[in-house]
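Missing here: one protein chain of the complex. Every other protein chain is in place.
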Amino acid sequence: MKILEGISLTKVYRSGWIGGRKIPALIDVTISLEKGGSLSIIGESGAGKTTLAKVLLGITTPTKGRVIFNGKDVTRGIPRNLRRLIGYIPQHPESALDPRWKLYDSIIESLRIHRIEKRREQVKKIIERVSLDEDVLQRRPHEVSGGELQRAVIASSLIIEPILLICDEPTSMLDASTQADILRLIRSIKEDMNLSYLFISHNVDVASFMGDRIGVMLAGRLIELAPSRELLRNPLHPYTEVFINRKSVGAGESTKLRGCPFYDRCPHRMPICKKKAPKLEKLGEGHYIACYRYHSED
Amino acid sequence: MELGLGFYLGIITILTITIVGALAPIIAPYRPEDLFTPLSPPSPSHLLGTDDVGHDVLTHLIYGARTSVIVGGLTATFSTLIGMIAALISGYYPKWDPLISRALDFFLSIPRLPLIVILAAFLRPDIWLVISVLSFFGWAITARVIRPFIMQERSKSYIERLKCIGARDSYIMIRHLLPATFPLAAAQFILEAGHAVLAEASIGFFGLEDPTTLSWGMEIQHSLQRSIIFLTNKWTWTIGPPSVALIIFLLGMTLMAMDLEKNLNPRLRVRLW
Partner (left out) sequence: MHAIGTILRIKGLSVSFLVGRKRIDVLDNVNLELRKGEVLSLVGESGSGKSVLGISIIRLIPSNTSISGEIIYKGKNLLDLDKDSMRKIRGREIAWVPQNPDTMLNPTIRIGDQIGEVLVEHYGFTRKEAWETAIRILEDLGVNPPDERAKNYPHQLSGGMKQRALLAMGIAGKPNVLIVDEPTKGLDPIMKEILLESLKRIKNMKDSPAILLITHDLEFAEKLADTVAVMYCGQIIEVTKARRFFNSPLHPYSKLLLRALPSRELIPIPGKHPNIAKPPSGCRFRERCPYSKEKCMNEPLMFTLDGNKVKCWLYEHIRNSSDGIIKDNE
């Protein structure tokens, strides 16, 4: 059963008030997440990863497309009773909690919002699970380390027992050891609590560690989607290959409404690539790709 | 939080003047309308002497404090409240921001004191008019200071996280954003109060205020109108006390506002690493 589906999601931002420039941040992205599954999204900054997360979280309404969470269409916003089933772990732990609040208050906040009692036991259980010291709870965000802060953020997301977690590069600002710690924590919690998660990252190794499948985004489009091991062993899209092997792709703008976003930098480009962007199509078992090298125009 | 000497000096001054003003009928030695020998020097029965009409200077000083505190306090309360609400809406809902921003520009472009002077040509401005005009045009200053702070705070990811767990906008504003503005609003409140006290004194000084009002500005103005007193040294006890009181009050508020801004605003706080 699918827990989360995004169908043909498109988000266009407008700059200026009337008749301003249109900036596409997300173009026709379709993804789905199975119950108990995990999906990683990789891509460079500005690829639309965070916009995708925001649309799926219901913070941003998509210009086109639909979001289906747990069988219900939530495109126009997620109702409050479903909200408690979704946890969100943002990128910068230092701004993910109110700087004036003690960690304890921030952690129990979601219980307060949803008027759930038994706070003390819940907190005790959850901080034990994320291995946070009890005395840290009485401090404020600027008084604790990045790792402790991220644990507190995770605790505050998990305390309402969600079934879906959306993590937006939660460890990119942390030290190597702390990062390893937090990643393993999220993975093991997934198993214990029977969670599903969407994990956004710009590090291929982290993405493959965290997700059963990896989706690659470029300039607002999903250009390749495959099981993690398969993608690492056999990347098909020229951009994915470059990204995984950490080669330099050179400069070049990539956001364009028409044509393949990688056209300017692609070594295999063809005339068709400039005219029309390729659609994401199935190639092998669970392997999807948007590139004319692997399928024709229609 | 480390509040400095300035804050404590300021708060003591403000509290003293407020209490004196509030208890005026009890602690003033005479009633404000009582008449004695004009221009008598300080003596045990008139600690600060009497003015040219024969009023006890100390009594008028104490009742004047009352006016200053009312004008300062009410103006600051109204303009801070309206300003905070406007800033919250404009900073939190980008949709409303253009409208509120234009309104701010409009209100900020109108000089308040000259406006009162013009209004004085048609109305006899009592302190209520002064308070209304100052607050009606003063909230924009507070709003302008707080709005960018709200915008900055709103862009932090904890706001998004709260929305995700199902917090209502009103909850986010009341529990998170509003308390975040308190340090700035407190400093702004005091500055606005000081501004109002000074504006009220100026109106009194120009002689535009209702003559039955007892205020420090009016006292100074009265004394200055009798220029004859400058031939003697008697001006020192008619102009001196209200001027000094005004300066002390304003200085107290400024000290407090400066210290608050420096210490309560987390952005100005120095972090080690």
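The chains carry the letters A and B, assigned in the order they are written, with residues numbered from 1 in each.
Following the convention adopted for this analysis, contacts are C-beta pairs under 8 Å (C-beta built on N, C-alpha and C of every residue); 3 or more make two chains touch, one makes a residue touch a chain.
Keep in mind it's a predicted model, so treat the numbers as computed, not measured.
Engineer: I'm checking contacts with the chain that's been left out. Which of A:8, A:145 or A:188 qualifies?
Structural biologist: A:145
Engineer: Tell me which residue among A:130, A:206, A:225 or A:260 touches the hidden chain in the full complex.
Structural biologist: A:206
Engineer: Identify the residue among A:38, A:150 or A:179 that touches the chain left out of the display.
Structural biologist: A:179
Engineer: For chain A, enumerate the residues touching the unshown chain of the complex.
Structural biologist: 43-46, 145-147, 172-173, 175-181, 183-184, 202-206, 209, 243, 246-251
Just so it is clear, only the chains that are shown with their structure count from here on.
Engineer: Distance-wise, how many Å sit between the C-alpha centres of chain A and chain B, to the nearest whole number?
Structural biologist: 50
Engineer: Applying the document's contact rule, which stretches of chain B touch chain A when the two form their complex?
Structural biologist: Interface residues on chain B, with respect to chain A: 98, 156-158, 160-167, 171, 176, 179-180, 266, 271.
Engineer: For chain A, which residues are in contact with chain B within the complex?
Structural biologist: Residues 17, 54, 57-59, 80, 83-84, 86-88, 90-92, 95-100, 106, 109-110, 113-114, 142, 153, 156-157, 160 of chain A touch chain B in their complex.
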